[in-house]
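Of the protein chains in this complex, one is absent; all others appear in place.
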């Protein structure tokens, strides 16, 4: 199978004009069902794109495969800023990175790029809980090291 | 037809334990298609609920019926904070109010209530443009007076 | 809480001009997110309405509450016939009934009504499997009796 939807790493992103510090992205194309009656991409579709990026990101950074033994990752908040409307059939790249983390929580940033220009940005705060439980579970050291090394994440107190 | 989905005003909201300053709300029930594979309401569904509230709110406050002669309302940003998971078949009320406005932009706040307790809150910044055009169009005085009188909105410089 | 989204039985449906043999329905209103770029209700939204009806129907007829001990109900096919476009804010009733059943499978019919006129009809074939398993599980006699008594369902060989 060809290489669509395969995560893009830093060199590929730079080749598309997407700057440092973004190091993880996925290409896709606007679908008809993502438009609303105003004929452009609906505001909620971008949040779905962030989620579609988040799931392989968390797998590839080693935090969760969304299986039973994995920490339960709870989305605490979401934001999106809409910078330009998007239309049917447009190609885009959605990128994600961890900007900051604490003991058991982290903040991801997201961005949507069309021809190297930003059309939407956002972020999300995520908390790690023990599997099936309600106690917070610290982020593993190998994961936070990847957050720092790949994404330039900042450790907060 | 019975009275479901009819907007609720301040007295009805108070009777449901929803406090001042909320003055506009819509009741609804969690649908199967709003759940995700984690079996609770997906994070994007709340943003849809905010939008479902926003459209009759803007009509009832006199700003837009989304017809050609109306100002073009552009969503600039969205936020959501998730306070408690929600599940299939739960009844809720989503409320909206304009918290602040300037000459041609305003900030709405949203909240989701289950049995009088908050499960999600959010906001959105919206800009008013001339019909079909790209020039900003000032908010009409009768609309901003309703923002103040009904919602307790603050006029910003 | 008021009585919206509460299932409607035969007498209420007759009062809305919905004919025999329909005996189970839910009222709702077209939402903005159900429109597509052509500005009418998207073809897939009707299938979601059928699903939103199916879940309380199967609970109220005693077949499944979608819990672990319940039979696993597998949707084998879906159809929809689109008779008239629908638009933002329109009120409608979606109705469902079991038209025919065999030992461990049944065929439901669905219809969407606006002001007593049909806008969409469809059906679905559903198979009942043992909980968690892959063996077919016969429909309980009390359920098939309700299919016959309430919906006029036909028993097939």
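In order of appearance the chains are A, B and C, and numbering begins at 1 in each one.
Simple rule for what comes next: contacts are C-beta pairs under 8 Å (C-beta built on N, C-alpha and C of every residue); 3 or more make two chains touch, one makes a residue touch a chain.
Just so we're clear, the structure is a prediction, and the values are computed from it rather than from any experiment.
Student: For the chain not shown, which residue from C:6, C:39 or C:78 touches it across the whole complex?
Tutor: Here the residue in touch with the unshown chain is C:78.
Student: Please give every residue of subunit B in contact with the chain that is not shown.
Tutor: Considering the whole complex, subunit B reaches the absent chain at 32-33, 35-37, 39, 42, 44, 88.
Student: In the full complex, which bits of subunit A touch the chain not displayed? Write them out.
Tutor: Given the touch definition above, subunit A has residues 1-5, 16, 27-29, 31-33, 48, 51-52, 55-56, 66, 88-89, 91 touching the missing chain.
Student: What residues on subunit C make contact with the chain left out of this view?
Tutor: Touching the missing chain: residues 37, 43-44, 47-48, 51, 66, 74-82.
The criterion applied here is as follows: only the chains that are shown with their structure count from here on.
Student: Compute per-chain Cα centres, compare each with the mean of all protein Cα atoms, and return the closest chain.
Tutor: Chain nearest the centroid of all protein C-alpha atoms: B.
Student: Measuring from the mean C-alpha position of subunit B to the mean C-alpha position of subunit C, what distance in angstrom results?
Tutor: 31
Student: With chain centres taken as the means of their Cα atoms, state the distance from subunit A to subunit B in Å.
Tutor: So the centroids are 26 Å from each other.
Student: Counting only Cα atoms for the centres, state how far subunit A is from subunit C in Å.
Tutor: 37
Student: Quick check on subunit A: which residues sit in contact with 2+ other chains?
Tutor: Where subunit A meets two or more other chains at a single residue, that happens at 37, 44.
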